[in-house]
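Let's turn to subunit A:
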Amino acid sequence: MSYLRYTTGEPVADTKAPSGPVHERWDRRRFEARLVNPANRRKHTVIVVGTGLAGGSAGATLAEQGYKVVQFCFQDSPRRAHSVAAQGGINAAKNYRNDGDSVHRLFYDTVKGGDFRARESNVHRLAQISVEIIDQCVAQGVPFAREYGGLLDNRSFGGVQVSRTFYARGQTGQQLLLGAYQALSRQVAAGNIELHPRTEMLDLIVVDGRARGIVARDLVTGRIDTYFADAVVLATGGYGNVFHLSTNAMNSNATAVWRAHRRGALFANPCFTQIHPTCIPRTGDHQSKLTLMSESLRNDGRIWVPKARGDDRPPNEIPEEERDYYLERVYPAFGNLVPRDIASRAAKNVCDEGRGVGPGGQGVYLDFADAIGRMGRRKVEEKYGNLFEMYERITAENPYEVPMRIYPAVHYTMGGLWVDYDLQTTVPGLFAIGEANFSDHGANRLGASALMQGLADGYFVLPATLNDYLARHPHSEDVTAAHPAAREAVDATRERLQRLLSVDGDRTPDSFHRELGELMWELCGMARDEAGLREALTRIPRIREEFWRRVKVPGTGEEFNQSLEKANRVVDYFELAELMCLDALHRTESCGGHFREESQTPDGEAARKDDQFSYAAAWEFTGTGTAPVLHKEDLVFEYVHPTQRSYA
Partner candidate 1 sequence: MKLTLRVWRQRNAADDGAMSTYEVDGITPDMSFLEMLDTLNEKLILEGEDPVAFDHDCREGICGACSLVIDGDAHGPERTTTCQLHMRSFRDGDVIDVEPWRAAAFPVIKDLVVDRSAFDRIVQAGGYITAPTGTAPEAHATPVPKPDADHAFEHAECIGCGACVAACPNGAAMLFTSAKVNHLNVLPQGAPERETRVLDMVEAMDAEGFGGCTLAGECATVCPKGIPLSSITDMNREWLRATVKGARR
Partner candidate 2 sequence: MWDSTVGKKAVMAVSGLIMLLYLVAHMIGNLKVFFGPQEFNAYGHWIRTVGEPFMHYTWTLWIIRVVLVAAVVAHATAAYQLSRRDIAARPAKYVHARRRASYATRTMRWGGVILGLFVVWHILDLTTGHVHAGGFQEGHPYQNVVDSFSTWYGNVIYIVAMLALGLHIRHGFWAAAQTLGAGGRSRDRALKGVANLLALLLTAGFVAVPVGVMTQVVS
């Protein structure tokens, strides 16, 4: 197959991170970055796509600085971006607990947690900024949990041994997002942000090698418009919905990043996907999405399965000595708080052994009986009440009395558009922030770090680095819709939508999405091997071909048409899925969320191959179905030296 015969091109290098001591790099970068005179900022327009934690905070902050911001979201309101659903919390190296935490420890934990596949400079900056984020959010009125003395409460999270997670019951993402949304709203009212809700970006406009605008469709009228700016920021989230079933929102999609990739932005580490260990198991074929139960539950809940295979007694009738608390047994130091990738794989292993529980044996117990005995039901209710309620609503089982059943599900994607230290992609003027980029989490993200990264990028990093780009490209020549590059992008978009509408086949867009997702979960999910990945790479083009023959999209393009939206997103999932499988196939090591069956230690742990794979794989698009070009960014570890991760 020609797609598999990828070539290796020139290495890609991050030229923006300063050298010198890691803790001084961010200061140096900010000092060396050129600034835009406040009076000149109004002359610059910046497009921000997405209004989640990264996009919302970036839009608000850029507008506060004086830039003219044009912002987009496909939801009916910026407040609905999927960051809203993050439950557990946000990390910050405040060391309020005096338990030995520090910026350096957060840096260390994140690099280690990411299985040594992240860039040290970026991660250190993230840890430094973490403390400012908490200050910022508190000032905005984010109602974090507090103790009786009125000070902020903390809890611990998977993969670390300190309590550094700030939270707002099980709705931390919602509260942080509302903080950003409110700041954004203030700027909308002030006339500094032009907001376009229910508008979806469908292509990037690149003029003379620089990102200068986007093509977007008004989802209500179907109108396709062009928007121009001096820089474009993508804050469009991850691509977990390639798997069809994931904890992502139904409409979260990869079209913006994928279209940017097709226009020249390299896509890094697409195979680094995170499977979250604590989700509610699926109940049947009708399942449209999976629901996460916050990882914070692992603080007090104990995970177990029966020792014996096929033990189908109700959980409360299985005596203590016949239960296997496998995480506590295998990883005594971290117990139930091992990182997500390890917890997920362990669950898969016990289920593969036939010891899974619930319908289809695809589940493990998360038991709160001990916690209720220790803290009392009231305290448990206070900490996790809303999660328990949600669980009961979905499953009709009362977790105060019967242990929860959980199973891993796709949750987060560490890969994304390749960006340098300034968060700029390989297309000058195109920036990617939050989950849309690949930067900070390496091969595995620690719990409560996504919110931290989204807000770090949006509130603090991008507003500083974008200055530098705009200062170096003082007011660019105006581009209009008549520009050949703009017309080409609009025509291509129109043609694509028209083609989707004209197939008039006999299968729904969703049926293709489901088929692709099942294939990806099976062959490129929690554990991958060469044969499976090769099979996936054979089958995906076939499904794509069938899609273009048999898809049926009702209605027209000139109206509110959710089927058309869906079909257009599925088109991009096919290509992205292919790249994920190729990336997974080429990386013959196991690391973090990427587990290759062929590369494991004798006791079944992921075995990295640092001598071969200590790099970020940034892929260049060459055409649908044609082999991409691999550009490697070598990762250098000066401070945290790669070791085999051990959580035992």
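Everything that follows uses one rule, which is that contacts are C-beta pairs under 8 Å (C-beta built on N, C-alpha and C of every residue); 3 or more make two chains touch, one makes a residue touch a chain; residues count from 1.
The set was built so that all candidates are chains of the complex that A comes from, given by their letters.
Just so we're clear, the structure is a prediction, and the values are computed from it rather than from any experiment.
> Which one of these touches subunit A in the complex: 1 or 2?
By the stated definition of touch, the match is candidate 1.
> Quick one: which bits of subunit A touch candidate 1 in the complex? Just the residue numbers, please.
Residue list for subunit A touching candidate 1: 57, 60-61, 64, 75-80, 82, 84-85, 94, 96, 132, 134-141, 143-152, 168-169, 171, 173-175, 178, 181-183, 185-186, 188-189, 195, 197, 220, 247, 249-252, 283-284, 286-289, 291-292, 390, 393-394, 396, 459-460, 463, 506, 508, 510-511, 552, 554-555, 559-560, 562-563.
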